[in-house]
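Right, I'll just put the structure down here and ask away after.
One protein chain omitted, others in place.
Then we have chain A:
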Amino acid sequence: MPEKFDVIVVGAGPGGAACANVCAKNGLKVLMVERGEYPGSKNVMGGILYRKQTEEIVPEFWKEAPIERPVVEQRFWMLEKESMVSMGYKGKEWAQEPYNNFTVLRAQFDQWFAQKAVEEGVLLINETVVTECIQEDGKVVGIRTDRPDGDIYADVVVLADGVNSLLAKSLGMRKPMQNEDVALCAMEVLNMPKGKINDRFGLEGNEGCSVEIFGDATKGELGTAFLYTNKDSINIGVGTTLSGMIRSKIKPYELLEYVKNHPMIRPYIHDGESAEYLAHLIPEGGYNAIPKLVGNGVLVIGDAAQLVNAIHREGSNMAMASGKMAAEAIVKAKQNKDFSEVGLDSYRTSIYDSFIGQDLKKYKDLTHTFENNPQYLNEYIPLMNRAASQFFTIDGTPKWDKQAKIMKSMTAGRGKFGVVKDIYQAWKVMK
């Protein structure tokens, strides 16, 4: 008779490892199965790790986790072809404990984070693919793996298998993804000496900087680019919705080359030595794309459940938080000896009541609004650039006249009414 566990977690990304960790802390017998050679070996992320949700799994993690730099400055660039409007905030308070957020390299961070779960008693099995969930009488009772004698049983199976989640699909918990609900991201790690990074970004010691880039980086399609500083490398990446990529007939690596050669970006990264090239999907369907989260004997968390806030590039934190909520629901279900959909339902309500449900709801129409109204990206960012250029150019024109002229050019394309409508709509989806 094959061995039985309380919980099997499929996938050892931030979501799976957080869930396994909390389950084990509560005395449950947990098996975590990962297809990669080690956790993180196949995982991709821009690299911003959020303190709050990580700390809830491993208190004061920054003292031992393989982090790259604490982020002390966040910049936002609105790009035109040869100009940009930039905003940002830098604060020395973020350079001290307990910090705000961090840059990380996932291959290292995930390995460490999963190891913390192992230290709590989780059994981790790498290099093993879960091929399906074993079902009996409409209940998930275990997993089938690609190994000989590969069936294993458990009261609950947690699907933390990432954006594609074939397992959630095969259980019918998830519909196929729509092209506008998923972004394709390409990123590169560029090696660069620490001193050079610090000079270029105006940093001291181990301080880090994150740059979120909008506008011309994605050639007008909905999406963003980013630049994050690691210890002695820079992560640069760009992504747009799949539908945008299909529309503009552009390939992800071409877009990345375009971004790397953009005159506003090039000076920061040129002569960086390419160390790694990665591509990955990000679920961006938001609130409307959240699948069925709970079934009989099964829960879906993290990217597998599409829990990503695309606007703020929050994903790893939602994966961890959802993992923790799933664990808490399992602990409750174990006490009541009820692993049915009803017995596990507290997971669903926790998600919708938490910041995850609230934030995703807040931005729920955003993607579609931008998809259907390309003028936000195609017209307003160039407009902002022109306005800034006019305002700051000293040419003897009085500032009052300049403002009038800027107002006029702002409304020239779409008319006053159109602009007001756009602003209202944008405010509505972002408020």
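As a working rule, contacts are C-beta pairs under 8 Å (C-beta built on N, C-alpha and C of every residue); 3 or more make two chains touch, one makes a residue touch a chain; residues count from 1.
The rule is simple: contacts and distances are computed from a predicted model.
The complex appears with one chain absent; UniProt names that chain "Electron transfer flavoprotein small subunit" among the candidates "Transport permease protein", "Urease accessory protein UreE", "Electron transfer flavoprotein small subunit" or "ABC transporter ATP-binding protein".
Here the missing chain is touched by one residue of A:Leu124, A:Val140 or A:Ala387, and it is A:Leu124.
Among A:Asp149, A:Asp271 or A:Asp401, only A:Asp149 touches the chain left out of the display. Seen across the whole complex, the unshown chain contacts chain A at 2-3, 31, 123-125, 128, 145-152.
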